[in-house]
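Written below as structure tokens is the structure these notes are about.
Only a single protein chain was left out; the remaining protein chains are all shown in position.
Labels A and B are assigned to the chains in the order they are written; within every chain, residues are numbered from 1.
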Amino acid sequence: MIWEALFLQLGYNATLVTIGAALLGMAAGATGVFLFLGKRALVSDAISHATLPGVGLAFIVMVALGGDGRALLGLLLGSALSAGVGLLCVSWLTRATRLSEDAAIGAVLSVFFGFGIVLLTVIQSMTAGRQAGLETFLLGSTAGMLWDDAVVIALGGAVVLALVVLMRRPMAAVAFDPEYVAASGGDVRRIELAMMGLAMAITVVGLKVVGLILIVALLIIPAVAARFWSERVGHVVVIAGALGGAAGWVGAAVSATAPNLPTGPIIVLVAFALFLASLLLAPGRGVLAAALRHRRFQRRVHLRQGLLALAQGQPIYEGLTLRLMRAAGHLRPDGVATEAGRAQAARALLDERRWHLLRSDPRHEAAAARYDGLTPLERVLTPDQIAELDRALRPEGIT
Amino acid sequence: MSLTRRHLLTLAAAGLVARPAFAQDRISVVASTGMIADAARRVGGDLVEVRALMGPGVDPHSYRQTRSDIVAMTRADLVLWHGLYLEAQMEEFLLKLGRRRNVVAVGEAVPEAELIGHEDYSGKFDPHVWMVPELWVHVVRAVRDALSDVAPDSVEIFAANAESYIEEIARLGDYARDVLQTVPEPARVLLTAHDAFGYFGRAYGYEVLGIQGISTESEAGLKRIRTLVDLLVERGIGAVFVETSVSDRNIRALVEGAAAKGHEVRIGGELFSDAMGEPGTYEGTYLGMIDHNATVIAAALGGQVPERGMDGKLKAGM
Partner (left out) sequence: MALKLAREGGHPQPQADQSHSPMAIRGLTVSYGEKPAIFSVDMTVEPGAMTAIIGPNGAGKSTLLKAALGVVKPLSGNVTCWGSPLGKMRVRIAYMPQRASVDWDFPTRVIDVVIMGMQRELGLLGRVRTTHLERAMSCLSRVGMEGFADRQIGQLSGGQQQRVFLARALAQEADLYLLDEPFAGVDAATEKAIIAVLKDLKAKGKTVVAVHHDLSTVRDYFDRVFLINTHKVSEGPVETTFTEETLQSAYGGRLANLPKGAVG
């Protein structure tokens, strides 16, 4: 069943939701990278919570003008406007007062959201208009996705993605070193506003899919997960888009197979699972990889120290060192050195001496910078240079 | 002071004192749902002043009382609510209020034997008892009893009003049964946005399906939509129904899904599931609400119905 779901074999509704959610996830993931790298993740949370009063006001205005208040475009427009006002408030609060950014975010988030809830309660007592369904903006209602919704998401997502690609370098530069960009004549404020504008667009587009409470998850989690896989911004953006899209796709598919699973929250859970997997398994920055690297490094250090001790006739006390030396064949089970072991020890000592000489010679500064206690000198210098060092070590001639 | 001014003052003073007697004697009643308010008005007549908390299009499963609601409820002579966990968000408050004020859960007057139990939780029941006039009569009687407790002097008036109202409801029940039987058996499938029509289905022999469960608080699952689409197509069901108090999005998704499989499903009409129509209209009363539902359902599913309902009072163009 899950395979059919993943391959879009489960009928029109499931397919529509899967593709719509995947597109949203892709656009959200890519956009979120710049929020995350620019340390503005929580601002997007403030923006999404600030959409609520706009939805309520749009409803009230549309009903006052004689409609039934349900027009999606009107509601989305209202949400965008109030989110924009919220964003400007955060920006103004940090610039004009002494408030730190997180305090400003908290203030805007709670005030706007509270005002939105009040409006919803007021609407509850309104007799005019068709208010049923307004509260779905909070957590989304993916199951009932319509063709029109999917089109809005696809178009909105595509436009946002295109803008992200176009503006990736300025946005990355501003997130990395805004002072330098300003000094080079770049308009930092405009670029930051553009970044937040894209986040706002994603929020508005995704309101009906995952709801305003969860959209921040779709913006941030794929970006954070992607960070584990690459050290290049461009790649992080692509990976985040892929992870976000995968979360949307798989989340929707899973919710289509089991009864009573709300799609929005499932998508967020899948995104989190991808994050956990990245945290643990990513080859460079992942926890597992780091642990393995550390163990390997520790073993090499112990072996090196053991060999050096052996060469200099010093006793070895550490149990781990003894075990490793025995396992490598440098020591016999009773602790006496083997032939091979003694040869290795001598080589290690020679290498150490060569390094010592190299590091005190100012001519070899660049090579000396490569010293880490383990790398053999053969990897750093040419045989001629090593021969020259050896001559300096044994000035009385080669014996 | 001049003579005229003194006169005016006296008149004013007299006006202040001589307030019309009956305004002070009116029993103030606050009802949670519009249906209960309607019953209270019919049974209480001029003796009561009724205020409903929830208007048309309001979902009682998710309704949260506002500050002014609380004020009204604490000041009222009588608070009538439905119970059976319909007003899920208000239940705690109402139970607490019940310890110091007159608060009656009239929906719970329906005998337990006639209630539909929840399939998973014992002791929990489907609250949508107003769908079937024969069941609603129990509630009307409970309203009558509650009013009688508060104003024992007017017991006879309430009893008389209640009886005549119950007669009208009985007529409505007959009408509903008649028109709903005219729908051919294979077409008797009622698919709505949420499971509000359980009693309806049982009383009139219809298979009822809701996209969401008994409460609208649970989000519709994608699998449920799929299952229903397959069912719609398999059984060749021609019409589904939206509700005034629930978003129609899920129903529209069903329609699109069926269309993608080549099966055209119409939206047969809009039903009053958890709330009545506009106040001041016929559909804004209990009789009008049920009349409308029965007429629309029967007409959409291929039955023989008078176009304007039981007494020709329904809005045209339904």
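FYI, a residue touches a chain if its C-beta (ideal position, glycine included) is under 8 Å from a C-beta of that chain, and two chains touch if they have at least 3 such contacts.
Keep in mind that this is a model prediction, so the values were computed, not measured.
Student: Considering the complete complex, which visible chains touch the unshown chain?
Tutor: A
Student: Among A:Leu10, A:Cys89, A:Ile123 or A:Ala172, which one is in touch with the chain left out?
Tutor: Once the missing chain is taken into account, the touching residue is A:Ala172.
Student: Which residue among A:Glu231, A:Glu339 or A:Asp372 touches the omitted chain?
Tutor: Of all options in A:Glu231, A:Glu339 or A:Asp372, contact with the hidden chain holds for A:Glu231.
Student: Pick out the residues on subunit A that sit against the missing chain.
Tutor: The list for subunit A reads 37, 39, 165-166, 168-170, 172-173, 175-186, 227, 230-233, 235-236, 365-366.
Here, only the chains that are shown with their structure count from here on.
Student: Report the inter-chain centroid distance for subunit A and subunit B in whole angstrom, where each centroid is the mean of the CA atoms.
Tutor: 51
Student: Residue numbers of subunit B touching subunit A in their complex, please.
Tutor: 55-59, 62-64, 66, 211, 218-226, 229-230, 243-254, 256-257, 259-261, 278-279
Student: Would you pull the subunit A residues touching subunit B in the complex into a rising list?
Tutor: Touch residues, subunit A against subunit B: 10-14, 16-17, 121, 124-127, 129-133, 135-136, 139, 141-147, 252, 255-264.
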